[in-house]
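In this view, the complex is presented without one of its protein chains, the others remaining in place.
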């Protein structure tokens, strides 16, 4: 963050998309795995927001977008290490939006529901139809539109998924 | 709808924003008031969607946006005649999105949480600060962005409120 | 209701479990089917509550339990005629609880998530394992406990499902 501020100036946008996940049942996860996932999925958003908020508050503008997933709204079996942190990140978003919205900082939480069309995902399932994945460019467009929203009508929560996704 | 189709062609976008509301406790509302509100707030969206969906399905594209309110998510005391229909409209949105998304029709539900800056609202509270109201232009911009979303990443549900709104 | 009051006195408990459902896509349902389901699934609860509330308010006690379903929380494809009314019934429950709780009337909404072990369901799938269905007696026990709750700690919303249900 120091280098970003030095080289690029005070950030106007902060997108938090870090994620860590160890699939496993409650008796299979170690306490370290559980806490590490919780910290990566939630505390990291808190730490990052603390870095950019002072500058945003001073400017009276800025956008913080926190990326959620299906696990933000549903605690599936063997997904505890993901959904605990993702639920928590949504709580953080709501709390930050209520605290900093009136100070000019737009906080939004986006549930990305589906696979993103990345080289890694393509590598794992090369025959998968393109239309069943979210394109990074389409997600970026919506994030850009969130940043461009007028303070008269800000979005706190929204979801994104492919048209063909069954949910 | 016949005239629209005749004069303008098959609709590509349908926005449903009709609302009817009689504030009152359960023992004060008449059955007619209760059902009229339910029909205006929900059934009208169903009737309208039925008019535009066949053309949209044939084209394989189109956007239906249904406007919700705080009452879509919370049944307040003396708000039964509004929240029943608004909850129901949200159910309709979800059901239509799941049925018609795979056929190329984008269905979205937007919770507009706050007063809209209209001449009527201004007339009722002339001293109200502009920043406490949603501007119609800002809402329209988001509706336009919803219509412009790529099928790779469609939004089903989102909210809109002024930056300063307490909620 | 007149006969009930005459023969049994002022009702202390009112359970609304009426349901009507026509499965079908948006373009297959008729407006009559749509509105009939909405009225059976929601307006009937309003009409029934209006009959029992005056007596309950006068006594300063009473319990109204409205039965929901999975469709109370999720609008599935081809389930619009069920989920609209079930969402609306949940809104009605919240609104009534907030209006009449302080007057001593306990309003609760119970999402029954699964098949109930009735002769009709048994007839349709005779080989179904008993453990996959909700027993009417177990549901009744929870409804009785809701009625027995002390005003110091009332439940507005809860769910019920078989231990083995996947959800």
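In this document, chain identifiers A, B and C correspond to the written order of the chains, with residue numbering beginning at 1 in each.
To be clear about the criterion, a contact is a pair of C-beta atoms (placed from the backbone, for glycine too) under 8 Å apart; a residue touches a chain by one contact, two chains touch by 3 or more.
All figures in this text were calculated on a predicted structure; none of them were measured in a lab.
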item	value
Partners of the unshown chain among those that are drawn	A, C
Chain not shown: contacting residue from C:50, C:122 or C:161	C:161
Missing-chain contacts mapped onto chain C	98, 101-102, 104, 106, 112, 117, 131, 133-135, 137-139, 141-142, 145, 149-167
Interface with the undisplayed chain - residues on chain A	25-27, 29, 31, 34-35, 38-39, 42-43, 46-47, 49-50, 53-54, 71, 74-80, 83-96, 98-100
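Everything below uses one rule, namely that only the chains that are shown with their structure count from here on.
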item	value
Any chain that touches chain B and chain A	none
Chain centroid nearest the full-protein CA centroid	B
Geometric centre distance via CA averages, chain C-chain A, whole Å	37
Residues of chain B engaged with two or more neighbouring chains	98
